[in-house]
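Below are the structure tokens for one structure; questions will follow.
All protein chains but one are shown at their positions in the complex.
Labels run A and B following the written order; every chain starts at residue 1.
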Amino acid sequence: MTRYILRRVLWGGVLLFVVSALTFVLFDLLPSGDPARLRAGRGASPQAVAHIRHELGLDKPIYTQFYDYVKGIVLHFDLGYSYFSHASVESLIADRLPATVSLAAGAILIWLLVGVSVGIVSAVRRRTLLDRSAMGTALLFISAPEYWLGLLALFLFAADIGKIPVFPGAGSYVALSADPGKWLSSLVLPWLVLAASFAAIYARLLRGSLIEVLGEDYIRTARAKGLSERRVVMRHGVRGAITPLITVLGLDVGTLLGGALLIEVVFDIPGVGRLNYDAITHADFPIVQGTILLAALFIVVANILVDISYAYLDPRVRLR
Amino acid sequence: MTTGAADILVREPLLAGPPSPTPGEAEGAALIARSPRALLWRRLRSDRLALASLVFIAVLVVAAIAAPLIVDLAGVPGPTVQNANATDAFGSPLGPSAAHPFGVDQLGRDVFARVVYGTRVSLEVGILGTAIATLIGTVVGLLAGFYGGWLDTLLSRTIDVVLCFPVLLLGLGLGAACGVHGCVKGAIQPGLPTIIAIVALVNWTYIARIVRGRVLSLREQEFVQAARSLGASNARILRVEILPNLLAPLIVYASLLIPQNILLEAALSFLGVGVRPPTASWGQMLAQATPIFNTAWWYMAFPGLALLLTVLAFNLLGDGLQDALNPRQALR
Partner (left out) sequence: MKSTSIHGSVRAAGAIAALSLALGLAACGSGSQTVTVALKAGESPAGQQLYNKHRGGVLTVYDHEDFEHFDTGESYAGQDYTVLYAISRPLYSYPPNSANKLSPDVAAAAPTISDGGKTLSVNIRPHIYFGPPVNREVTSADVAYAIERGANPNVACPYFQSYFGDVVGAKSANGGPIAGIQTPSKYTIAFHLTKPTASLLYGALSLPLSSAVPPEFVRPLDAHSPTTYGTEYLVATGPYMLKANSKGKFLGIGYEPGKSATLVRNPSWNPHTDFRPAYLDRIEINIGGEPAVIGQQVLKGQDVVQNDNPAQSIVKEAYEHYPTQITFTPGSGTYYASLNNAHGPFKNVNLRKAVWAALNRDALVKVRGGSLTGQPMTHFLYPGVSGYEQAGGAAGPRVDYNEHPEGDMAIATKYVKLAGYPSGKYTGGETVQVVGATGEPEEGMAQITNHALEQLGFKTHLSLVDKSAMYEKYCTVPAQEIDVCPNAGWVRDFADPQTVLYVPFNGHAIEPEGNSNWSQVNDPQINAAMEKAELVVGEPAHAQAWAKIDEMLVQQAVAAPEIFANIAAIEGHGVVGVNQLWNSGAWDYDFTSLK
């Protein structure tokens, strides 16, 4: 098991290295802005720009730049500095991460609660009106663009512009440490909107796998033993059906921590996704590189955790 | 959108089971002669929802092709015709009226015409992007699964790397970088071609993984082994024995990718790196509606509804195809 984990972690490291190398090359080939000019600001003299280009090492060949970059990360956990604000990338990310984590954590809680309960009810009452309307609604939420749902939610419920002003609107995010009450109320709408499509996906997944499990022999045995239907479903059925959900959950959490870009943009939440978006529009390459690397890190770690939990559950996997 | 097409990968084990190239044994000799495609169609026909979505999609395709005609028949100005008189003294767009059934935007352009023309972009990206992704994915998956060895390792690892990239962030970066002068020395023009390239780039991996898995197990099937022992060349085995067996699942997965890709295009356009104006795209219209959505509800509502219904139709069709391919599941 240890060897398996070690192998997975090493491969994860290789993946991250390749991802950062590719990002580096990609944005070198497709420059969306001249970093030296950006750093210099509007109206700087050509000499100043040349000087800055040299200082940033941008006149060196790309492999040297990449070597320096990786060395910085490995030796000092140094992701470089923003061309725009001159702030260090790791400090900017650390600054934005709490908002993204807040957003993700609340949404995950909601979608698990809703998704799992709807999934179970739908599976147990399958082909009833309840099941059909639940699954229909689920498909509707899967099909709706989340930023559009976000706009609709603001249109209806935002305190500043909504028709039924209930919750604080866009741009109202407050850090948890600053004011827990405001933090909670400002995140209600984003949580619900973000959770909607996930809850729908999870409900559909759980319903499908639960129906499959409920047809298995051991469930029949459990029924035959005279256990209550409730007990059969909850204790035996759900336990067997939840595995695929854990896989998806791992991947989704990994993806979300890299930034729920669209939701952060619509609700103006200062998270990592928003940081990346602003950096891309400003061609602020160190931040783009840093945030993509962070997102990739979360995805890789999530993958490793999922793999390990699988290996733990099913020893045959380790031999692959 | 956040999950991207990863959802599909998860559905795979649920839906696939062992490939069943010989359903005939179970369903009677009469069916043996039928191709899997005919079978698929037969089952699909009994699914009313899927059929309805198929009809809706057909209507969309017609709307996309005949957009000028429809706009003409509706008696509204074309999608890029600006009219400063259709906004009030403050420049606020006016809502639905007889002249403009869906209202107008900030430039006085007819929203109905733009919604109709927006179908073109969505379908082009959805269908063309998915087709290219499917093509690349199939080739890669076939090579990796069939030949195995170092080629498989190389291709599979490449897939791992691409899957590590956050889809939306990558698309955003590429879209911004190729935004003005295009990419790869102008081979990929800005706008629609860039978006299609992004869609293909981030999606082929899913198809490749699925195809590889299928080929791996098909390769060990008796009928393939038999063909091999009869001296059939690799190319022949691939063409005659393996590819036909991939067709049905490819159709299903492609149909599940289409709505994802329509959403991806809309999201990129919403974020400002999609098709170039004045071309009408639903995502871009939603972006333009954002600063005024509390006063001009129609500008947010109609493009959003069009997007929702289109994606819903493709999802329903995908579900239907999935069920048709896996009757055991359909019985649920």
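Methods note: a residue touches a chain if its C-beta (ideal position, glycine included) is under 8 Å from a C-beta of that chain, and two chains touch if they have at least 3 such contacts.
A quick note: this is a predicted structure, and the numbers were derived from the prediction, not measured.
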Query raised in the report: What chains on display are touched by the one that is not shown?
Result: A, B
**Report entry** Option from A:D160, A:D179 or A:E229 whose C-beta touches the chain left out
**Finding:** A:D160
Requested in this report: Please pick, from A:F17, A:F84 or A:Y310, the residue that touches the omitted chain in the full complex.
Outcome: A:F84
Report summary line: The listed residue (B:P101, B:G148 or B:P278) that touches the chain absent from the view is B:P278
Query - Among B:G118, B:G141 or B:P190, the residue in touch with the chain that has been omitted - result: B:P190
Report summary line: Omitted-chain footprint on chain B covers residues 80, 82, 84, 87-92, 106-108, 176, 179-180, 190, 272, 276-278, 288, 290-296
Report summary line: For chain A, residues touching the missing partner are 32-34, 37-49, 51-52, 55, 82, 84-87, 91-92, 95, 160-161, 169-171, 268, 270, 275, 278, 281-283
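The rule we apply is simple: only the chains that are shown with their structure count from here on.
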Query - Touching residues (chain side chain A, partner chain B) in the complex - result: 15-16, 18-19, 22, 26-27, 30-32, 126-127, 139-140, 142-148, 151-152, 154-155, 161, 194, 197-198, 201, 205, 208-209, 211-212, 244, 247-248, 251-252, 255-256, 258-262, 265-266, 273, 276-277, 280-281, 283, 288, 291-292, 295-296, 299-300
Report summary line: chain B residues touching chain A in their complex are 1-4, 6-7, 10, 13-14, 160-161, 163-166, 168-170, 172-174, 176-179, 183, 259, 263, 266-267, 270-272, 283, 286, 289-290, 293-294, 297, 300, 304, 307-308, 311-312, 315-316, 319, 329, 332
